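The other protein chains are all here in position, but one chain of the complex has been omitted.
Presenting subunit A:
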Amino acid sequence: MDATFDPDLIHAIFKMVWSRRAERNEEIDVVDIEVGAGTSKKSRPTTANPSALRVSCELLRLFVTEAIERTAIIAEAEGINKIEPTHLERILPQLLLDF
């Protein structure tokens, strides 16, 4: 089995982002007059199911492996067997567009 991310770690990062966002939204809602179903939804924290976390881990794993694979191609083309920052620079724009 390939090395991959720990779903619990990814879940922790997600929760951190979600609580940051919830705090910001709370500030906004105090001023907002349009209170209704929307507000009550936001006040409950977002969760993720285990499969979603596993697929997220896979998505992130693909990001890392794709980055390595693409930089390796560039390095190999130069006849070098060590991936350097200049190789990363070359593939970065397309990588970010593809993800």
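Assume a contact is a pair of C-beta atoms (placed from the backbone, for glycine too) under 8 Å apart; a residue touches a chain by one contact, two chains touch by 3 or more; residues count from 1.
Note that contacts and distances are computed from a predicted model.
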Record-based protein name (UniProt) of the chain missing from this complex, from "1-aminocyclopropane-1-carboxylate synthase homolog (inactive) like", "Cytochrome c oxidase subunit 6C", "Fibronectin type-III domain-containing protein" or "Centromere protein S": "Centromere protein S"
Positions on subunit A contacted by the hidden chain, ascending: 2-6, 9-10, 12-14, 16-18, 21, 23-24, 26-27, 30, 41-42, 44-49, 51-52, 54-56, 58-65, 67-69, 71-72, 75-76, 81-85, 87-88, 96, 98-99
